[in-house]
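Right, I'll just put the structure down here and ask away after.
Of the protein chains in this complex, all but one are displayed in their positions.
Order of writing sets the chain letters: A and B. Residues in each chain are counted from 1.
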Amino acid sequence: MLIALLTDFGYKDGFVGTLKGVIKSINPSVDIIDISHGVSSFNILEGALILNSSYRYFPKYTIFVVVVDPGVGSDRKAIVVKTKNYIFVAPDNGVLSLALEGEDVEKIISVENPKFFLKADNNTFHGRDIFAPVAAYISRGVDLDLLGKKINKIKKLELPPVKESENQIVGQIIMFDKFGNAITNIKKLPTSIKRAWINDIRIEKIAKNFQEGNSEKPSLIKGSFGFYEVFLKENSAKDKLNLKVGDTVKIEL
Amino acid sequence: MLIALLTDFGYKDGFVGTLKGVIKSINPSVDIIDISHGVSSFNILEGALILNSSYRYFPKYTIFVVVVDPGVGSDRKAIVVKTKNYIFVAPDNGVLSLALEGEDVEKIISVENPKFFLKADNNTFHGRDIFAPVAAYISRGVDLDLLGKKINKIKKLELPPVKESENQIVGQIIMFDKFGNAITNIKKLPTSIKRAWINDIRIEKIAKNFQEGNSEKPSLIKGSFGFYEVFLKENSAKDKLNLKVGDTVKIEL
Partner (left out) sequence: MLIALLTDFGYKDGFVGTLKGVIKSINPSVDIIDISHGVSSFNILEGALILNSSYRYFPKYTIFVVVVDPGVGSDRKAIVVKTKNYIFVAPDNGVLSLALEGEDVEKIISVENPKFFLKADNNTFHGRDIFAPVAAYISRGVDLDLLGKKINKIKKLELPPVKESENQIVGQIIMFDKFGNAITNIKKLPTSIKRAWINDIRIEKIAKNFQEGNSEKPSLIKGSFGFYEVFLKENSAKDKLNLKVGDTVKIEL
């Protein structure tokens, strides 16, 4: 069995190590894989985008523990979602929504049975006290119905919409990757476009690979997040062009 | 067997990979878990706090390799500490002291037998040459007494003391976590307090979860390090309030 972890816990503290210790204490033979712990703090959308770009490359029946959880300790639910291929364990805050769009959801459980939790004297670390132990018990074969009660609806997170008209498409930057590439919310573009801008900077072209780009002037490319990205060749578009989340990408058709 | 790694080696170089290569070369079947490699460079106190917040969540008999080691290559000892539940391998510089307060220490060995070291032509990387191979040999069942000689005393690191008087408690910030929460040295507070400050900024309240806080005005919460933390809701207290290690937290009772 494989448990894959995606969190905004970072790489400084012992938070991630603690999750792994908890999991290994409950199921010593499970294999633990890190997707990333570098999600920007509290950024549910970024967590959703990263999960969506990676989960489908994991083996069938992988259990994903996704903890981007600004509402920890409040009354937001903890959920387990079983799809045809995978199991997801996460807070009910929308972080699973993009991944679940591509999955056949079979069952959703609101996790409520403290028998599968760690006892704790503080209320700030449900990754340790709820999500990790629940995932570990699932990896040992615990029946999902024992974890809590079935529910039908979970919180959904929507990407900001792309505005399309006859002769233009207007999108925006929704996150940056490690290289400073600017991921937009635009999934599809016609094969030929007239002109394009990021803010008021002209975009040179739609490139097929990063080498076709220019190191000073931005280009667009269909990237591995499934969206068009604004990039500079071997350079950070974010830093060099002073971009930020929400900036406008305009395509003239 | 499980070996858990905690270092200040960072995520840029091959230092951590090298440790793992050394361990796997000696014991291919051992399971290696990262606690964190993001301890601030040379910061023994931070390493001690992170170890103390995470080690107890690991399975019994886990071997911890803790390398925050500014004195590498000098005459500071390398030690192995066996407790009732765990084994710790580290430089003798105090990095284990907080964790060991909670453990029944059974044996301390000053590691001196070069038979269990890697031969090296430089003197800057005892993680690779001493701590990793020693831990790997221990995971293979090597008798601890073969590693060196028994000792009774190791270096102790003390947290800065909390000053308590009849009507106030004065503590300080001892580290920051990834979210910018400011960990203090205060472990206990009475259920009701009158007023509190971080430096000269008023602290709003003692919160039960982060959502109860305010995104501009600081609150206190009992955090997962076992201490009270100054935090802002979904914001970095460190950055927004310009805090640094050593800053004063004052509680009026």
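Methods note: contacts are C-beta pairs under 8 Å (C-beta built on N, C-alpha and C of every residue); 3 or more make two chains touch, one makes a residue touch a chain.
Everything numeric here is computed off the predicted structure, so don't read it as measured data.
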_Option from B:35, B:72 or B:221 whose C-beta touches the chain left out_ = B:72
*Of A:13, A:69, A:92 or A:177, which residue touches the hidden chain?*
A:177
*In the full complex, which residues of chain A touch the absent chain?*
2, 4, 6, 11, 31, 33-40, 50-51, 53-55, 57-59, 62, 177-180, 208-212, 221-224, 233-234, 236
*What residue numbers in chain B mark contact with the hidden partner chain?*
9-18, 20-22, 24-25, 28, 32, 41-42, 70-74, 121-125, 128
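Here, only the chains that are shown with their structure count from here on.
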*asked:* Can you work out the whole-Å distance between the CA centroids of chain A and chain B?
replied: 29
